[in-house]
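This report concerns only the one structure given below.
Note that one protein chain is taken out, while the other chains of the complex remain in position.
Order as written gives the chain letters A, B and C; numbering starts at 1 within each chain.
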Amino acid sequence: MTVISTILLISGLIFFTGGSVGILRFPDFYARLHPAGKLDTMGLFMTLSGMAVYVLSDFTVSALLTALKIMLIVVFIFITSPTATHAIADAGMRAGLWPWARTREEEK
Amino acid sequence: MAPPVNVFSEEKPGDNEKAPNHRGSQPRFGARVLTFLVCFATWIVLSGRFDLFHLALGVIASCIVSTISADILFPVHEFRQLPKMFARFILYLPWLLYKVFQANLNVLYLSFHPRMRERIDPQIITFQSKIKGNMALLIFANSITLTPGTVTVHVSVLGKYTVHAIDAKSAEALPGKMERKVEKIFE
Amino acid sequence: MMAQVFFYTGIFLCVLMLLPLYRAVFGPTVLDRIIGVNAIGSKTTALLVLIGLLYQQVEMFVDIALAYATLNFIAVLATSRYFQKRKGLYEEPTNE
Partner (left out) sequence: MKSIALTSVALLCAVLIYSTMGFPAWGDSDSPASTHVSDYYIENAVNDTAVPNLVTAVLADYRGYDTLFETTVVLIAGLACFFLLRRFKPRQPQHRLYRHIDTGITLIIEQGGKEPTDSEEFVRIDSRWVPYDLVIQQASCLVIPFLQLFALYVIAHGHHSPGGGFQGGVIFGATIILMAIANDLRSAARRVSERLGALMASAGVLIYAGIGALCILLGGSFLDYSALSKLFAFTPVMARSHGILGVEIGVAVAVSAVMIWIYYNLASAGRHEEGL
């Protein structure tokens, strides 16, 4: 159990790292939404399920309920995180920001 | 010249209850019961205490929620369809998770790639989907956001999607297989 | 042994928060800042549950994490909707 939970935690951390680096490196904010929206969701999913597995390692009813609560956070994140990403993208579109494109940079 | 009409005259703050509500605002009895059951199950998970006092509090809280916001959670009118839809949605989840995982590896690779700017080619595409129904549109939009290389920018009520894609390959993949899968859930 | 794993994971998460913080402070547009804040918030959610595991009181900290995730969501929605409205491209003409 502890091994599985450690593996899940570490892979979650890798996703988090990718997300943070991606937020720094991508050229414009539309592209930054991709790591922010996807990798953070996945990182949370991985780390939280790792913790849920660890909580379940001594199996009692209260441990089961705690693990379910942790998974409740995961479900919540899976609904809200894409919605938040979408809200930011829509706001950018309405504010009139055009996405960075390779072709336009070559013209300049 | 006609005297200006005070258009707010019928909208005093206290009158709001009497104002005609729009569609779906009169929840049916079934919606209330269903909301109550879902809420009570959630309460048990949240609370983790099984003595009579806390269970009674749970019943009261679920009652409050199902009176306030039953019409928010279940605006659907066909209740017979609901369990079938839910089962199909659960069956859809593993495929979605697989796709999400793939997407993450893809973005992970991109964000660590030293010459990332040459590999991406962001573009905005629009397409008309055949999906009907608000919840189906939501599920499809969020699936697009979670899967490879695409983020939903705008969805119109009629199902016109505006999508930001990170490269041409992922732009071509839409609407594709996922649309059919989502459509199947709600048929 | 697991306590150490959790401890170092938490430290690593704290260090990771510095990268989106750069976006949140120096981001060229307001929306970049929102992205940075959102990313910090999602890491904090994981960190809160980790702290709960370290102090052996998970069921307490899970509540806090859920509340934090909620507030993060509402904050991002509110800010982005604010900019949708105040800087709307397609804003219809109002005769004010």
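Note that a contact is a pair of C-beta atoms (placed from the backbone, for glycine too) under 8 Å apart; a residue touches a chain by one contact, two chains touch by 3 or more.
Every value quoted in this text rests on a predicted model; they were computed, and no experiment measured them.
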item	value
Omitted chain's touching partners, listed by label	A, B, C
Residue numbers in subunit A that touch the chain omitted from display	76, 79-80, 83, 86-87, 90, 94
Interface with the undisplayed chain - residues on subunit C	59-60, 63-64, 66-67, 70-71, 73-74, 77-78, 81-82, 84-85, 88, 90-92, 94-95
Residues in subunit B touching the chain absent from view	2, 4-8, 13-14, 16-17, 19-23, 35, 38-39, 42-43, 46-47, 49, 54, 57, 61-62, 64-65, 68-70, 72-73, 75, 134-135, 137-138, 141-142, 152, 155-158
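The rule is short, and it goes like this: only the chains that are shown with their structure count from here on.
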item	value
Cα-centroid distance, subunit A relative to subunit C, in whole angstrom	11
Distance from the mean Cα position of subunit B to that of subunit A, given in whole angstrom	18
In subunit A, residues with contacts to at least two other chains	19, 21, 33, 41, 62, 65-66, 69, 72, 83, 90, 93
Touching two or more other chains - residue numbers and ranges from subunit C	59
List of subunit C residues in touch with subunit A within their complex	1-2, 5-6, 9, 12-13, 16-17, 19-20, 22-23, 27, 29, 31-32, 34-36, 38-39, 42-43, 45-46, 49-50, 53, 58-59, 62-63, 65-66, 69-70, 73, 76-77, 80-81, 83-84, 87-90
Sites on subunit A touched by subunit B in the complex	14-15, 18-19, 21-22, 25-28, 30-31, 33-35, 37-39, 41-42, 62, 65-66, 68-69, 72, 78-79, 82-83, 85-86, 89-90, 93, 99-102
Residues of subunit B that touch subunit A when the two form their complex	42, 44-46, 48, 100-101, 103-104, 107-108, 110-112, 116-118, 120-124, 141-142, 145-146, 149, 151-154, 162, 164, 166
